[in-house]
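Just one protein chain is left out here, and the rest sit where they should.
Chain lettering (A and B) follows the sequence in which the chains are written, and residue indices restart at 1 in each chain.
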Amino acid sequence: MNDSVAERVWTRYSSRQRWWRFAGLMLVAMAVAWSLGTIDIIWPWVWDAPAQIGDLFGRMVPPDVSQLGTIVRVLIETLNIATIATFFAVFLSLPVAYISAQNTTPNRATLWLGRFILVSSRSVNTLIWALLFVAIFGPGVLAGIVAIMFRSLGFLGKLMGEAIEEIDRRPVEALEATGASRAKVILYAIVPQVVPTFFAVSILRWDINLRESTVLGLVGAGGIGVILQGAIDTLDWRTVATILLAILVLVIAGEALAAWLRRKVI
Amino acid sequence: MLRISHLVKRYGNDQPVLKDLELEVPDESVTSIIGASGAGKSTLLRCINRLVEPTSGSIELNGVEITTLKREALRRTRRRIGMIFQGFNLVDRLSVMENVQCGRLGYIPYWRAALRRYPQEDIDRAFHLMERVGIARYADKRADELSGGERQRVGVVRALMQDPEILLADEPTASLDPVTSRQIMELLQKLAAELHLPVLINIHNVGEAREFTERIVGMRFGKLIFDGKPDDLDEAAMDAVYSGTGEHDASRRRSPHDHEAVTS
Partner (left out) sequence: MSETVTAPRRWRKPPFIANPWLRWSLLIGLLAYAAWAISTLPFDWQRVAQGIERAARIFAGAFPPSFARHELLIDGFLESLKIAILATLLGVGLSVPIAFMAARNIAIKPIYALGRAVIVIARSFHPVIVAILFVKAVGFGPVAGILTLTIYSIGFVAKMLAERIEEIDWGQVEAMRSSGARYIAVLQFAVLPQIMPRQIGLAMYQLDSNLRASAVVGIVGAGGIGATLMNAFGRYDYDFALAITLVIIGAILISEAVSGRIRRRIW
């Protein structure tokens, strides 16, 4: 069919690739039309939005630093939440990675258990986990730490499990041949091979967790989000500005530290 | 003394890789196993330490029947069977000393292995063996920083650290250049004499087999078809082991002539 099309005048759509492009564009256009046509938006509000946003930022200037002491204190609390949660999640993720890697899992039941843990942890967002744990433990830092741990577990376990699946089998065989027990084979043949991934993934997740822990407070799970929510509720926009700047500094510093650690360790 | 009798190994429902194989290896001897790729050499060696599970038959090492051993007993027996691999199979990210001490893993408690606090006599032995093969100065280097020949020496020392009753070498020189290859073969020959060890070497290089070993076993399609001194390996024997592989390989899968070889 393509051949006969090529002879016609409409050479523009002759190639399969162009047809696909056209279909893709149509699909996008239809999706946008559908979204715009049916979404529940009050349009006057939209036209008013730039003015409202400008007004909001106007009220943030100049930042109010009178509560800087408190802000720094909760900023450090935020850092601690991210660090402690990452630390524990890393250790919890190791056995999960072990049972969800095809080449190390003891049997099929453990493989599926591992995969179930990974998928359920990864598909639920930190904030939804936090909602659940605030309901269980009550508002506070503990709910935040546990929420971040639960979310990180899947992320770390998945990447570590993939690293285990990619190891070189040959040293494992050699160590089994020396009569070493399973635990010692893991220690000497598997662990050294996944150590670089272990550090890279842990540092990456710590960086992500630092960002996530800044919002835990919005659902009551501790950290700087708590006072951010408080300042917003009392319309204290100049303090909000200070808090936002503090978060910016924390996140950028965290990213720099993570990059430095990656270079040092790996 | 290693005594293998009626050894059969088959994967799934395919033709057996080892067909009713018989082999005896006396103490203190260097035996090389030659044969084309796919003849079953590697499977044979791996059956001896049960990295590959034999289908049936018997393997007896110094009076211990290996084929029926259960986990813990198997581990204890594996401690006394050293193995050297074609790809060295070292743990690249560990130091030479740690790789060498892997040979003692079956003997030492877990905490010593984890903390790298090896017993002093193991350290002495490691240095002694490393000096013997010329790698002692690399003790704290990472294994992947060494050259091929040096890496295989680490592999040899790791196997000797096990204080083995027998040494199995699976194509130990196939990944090495000719000069290094000869050095390793010579080393194996001398160590066998020094330590009074039986050594079983799978090898492709017939010249090296003739030069460095006192007995040559020829394998073809899972059976031994030659067993003698290097001098006995004449043109006819070589042909029997190696020639016509292509034609024979093609007819191998469903040839009526092969039926007599199938035992079960």
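In the analysis below, contacts are C-beta pairs under 8 Å (C-beta built on N, C-alpha and C of every residue); 3 or more make two chains touch, one makes a residue touch a chain.
Since we're looking at a predicted model, the values are computed, not measured.
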Using the touch definition up top, pick the residue from A:135, A:183 or A:259 that touches the left-out chain.
-> A:135
Of the residues listed, A:28, A:72 or A:109, which one is in contact with the missing chain?
-> A:28
Determine and list the subunit B residues touching the chain excluded from the picture.
-> 95, 97-98, 116, 118, 120, 123-124, 126-128, 131-132, 139-140
On subunit A, what residues meet the omitted chain?
-> 28, 31-32, 34-36, 38-42, 45-46, 48-49, 52-53, 55-56, 77, 80, 83-84, 87, 119-120, 123-125, 127-128, 131-132, 135-138, 140-142, 145, 211-212, 214-215, 218-219, 225, 228-229, 232, 244, 247-248, 251-252
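Here is the rule we go by: only the chains that are shown with their structure count from here on.
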Taking the complex as given, what residues does subunit B use to touch subunit A?
-> 49, 51, 74-83, 85, 87, 89-94, 98, 102-103, 105-106, 110, 113-114, 155, 158-159, 162
Complex contact set, residues of subunit A against subunit B = 168, 170-171, 173-181, 183-185, 187-189, 192-193, 195-196
